[in-house]
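Note that this complex is displayed minus one protein chain, with the remaining chains in position.
Right, chain A next:
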């Protein structure tokens, strides 16, 4: 699930959202350079071609192109929620309620 993967990697959130657009002074030349380096096909063992980043991106775009629209947090996939009622997990939640013990 995208959210959990994201949570593990502490990626720059600006880049995550606006990454496809240019942030700051990333110039067009740089973009072009990336494209060029992608187009050089690496061969593994003379038989397989390595999947380039642009190809990966294209595949991802294709996959998402016609997905049904849904504004929920977990959107279409059924979440595997933690069992919040178990004692250890409850500790993280209890302070979100007015009845929880104050940490201060």
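Throughout what follows, a contact is a pair of C-beta atoms (placed from the backbone, for glycine too) under 8 Å apart; a residue touches a chain by one contact, two chains touch by 3 or more; residues count from 1.
The rule we apply is simple: contacts and distances are computed from a predicted model.
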{"item": "Undepicted complex member, UniProt protein name, chosen from \"RNA 3'-terminal phosphate cyclase-like protein\", \"propionyl-CoA carboxylase\", \"Signal recognition particle 9 kDa protein\" or \"SUMO-activating enzyme subunit 1\"", "value": "\"RNA 3'-terminal phosphate cyclase-like protein\""}
{"item": "On chain A, residues whose C-beta touches the chain left out of the figure", "value": "2-3, 6-8, 10, 13-14, 16-18, 20-21, 61, 64-73, 75-76, 79, 81-85, 88, 90, 92-100, 103-104"}
